[in-house]
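Have a look at the structure that comes next, please.
Note that this complex is displayed minus one protein chain, with the remaining chains in position.
Right, chain A next:
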Amino acid sequence: MSVDMRTFLAHVELANPITTAAGCASSGRELAQFFDLHRLGALTTRSITMAPRAGRPTPRMAETPSGMLNAVGLQGPGIDAFLERELPWLAQRGIKTIVSIGGGTVAEYSELARRLADAPGVTALEVNLSCPNMEDRGRVFAREGSAAAEVIASVRSIMRYDVPVVAKLAPDVADIVSVARACVDAGADALSMINNPLGMAIDTEALRPSLAAVTGGLSGPAILPLAVRCVWQVHAALPGVPLIGIGGVMSGRDAFQLVLAGACAVGVGTALFHDPYACLRIERELEDLLRARGFQRLADAVGLAHRPPGSAPRHLLVDTEESTP
């Protein structure tokens, strides 16, 4: 018996809950050499910026225990080239595409939303809020509810009503629930979490920081518990909001943890660097885990770990409920 893996991101249906994490699938073509991208729930693009960006100097990457640091600096072709070459390639193939955008000001995010509002092939828009705010001494938007809400409100007002706006949150905040609530109040249809927490490594041979940019985003299995905690807290506070759980997912069991914590979709990032087929493998493993536990639908498992102690899982109660008069 197969498990119904369909999931909803606001009103948009995805065939399965596994997406690529922003910035980990490049333009999509790289992964298409390995597998059919239609088998993803959705492909999330790298964060698109207005102007082309060359990114940060190298070294941009350092391996750390159970993870890696990266400081790529949103290298990308800019919105013009994205709309000309990358999005049409995905749209023509009918690949569900979550477009991630990044900007330095509210106006830049708004302009990106304006450019994308009429572009065919945008399944959802993910707003990368971990970009430095030029108007706030370079502090990232995601660190404060009001700054994040301002961006989300502006983007939401510009995007078409049928394209969900997803706010991507960072874990480097005192209270992720308050930022999440501010984004939802500003109109975010869904939330994705977590972006990379900042980390740093020092090269003990060269006696200087391993990354040219000094600090970088930490990703990989090291941050899975952090992602589970954030998803748990936000789902507990805002149970009706669809969440994309992202952070260090390497296996179906990792994805299952995020689902049980409250995520209805799961982003796979660093695992793709290790194994280009990671998304397919994780989807299969997640389905097997659900089946082995008697689930008929993925939706029944979302947030299930929040049930009060002592109560049986909902999906196993169905029979008894139906038999009561």
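What we mean here is this: a residue touches a chain if its C-beta (ideal position, glycine included) is under 8 Å from a C-beta of that chain, and two chains touch if they have at least 3 such contacts; residues count from 1.
Everything that follows uses one rule, which is that contacts and distances are computed from a predicted model.
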Its UniProt record identifies the chain omitted here, from "Dihydroorotate dehydrogenase electron transfer subunit", "Ubiquinol-cytochrome c reductase iron-sulfur subunit", "Zinc ABC transporter substrate-binding protein" or "Protein-export membrane protein SecF", as "Dihydroorotate dehydrogenase electron transfer subunit"
In the whole complex, of A:6, A:39 or A:60, the residue touching the missing chain would be A:60
Sole touch to the unshown chain from A:26, A:178, A:233 or A:296: residue A:26
Given A:119, A:212 or A:304, the residue that touches the chain left out of view is A:212
Where chain A meets the chain that is not shown, the residues are 23-26, 30-31, 33-34, 46, 50-61, 63, 65-68, 70, 72, 75-78, 103-105, 107-108, 110-111, 212, 220-221, 250, 270-277
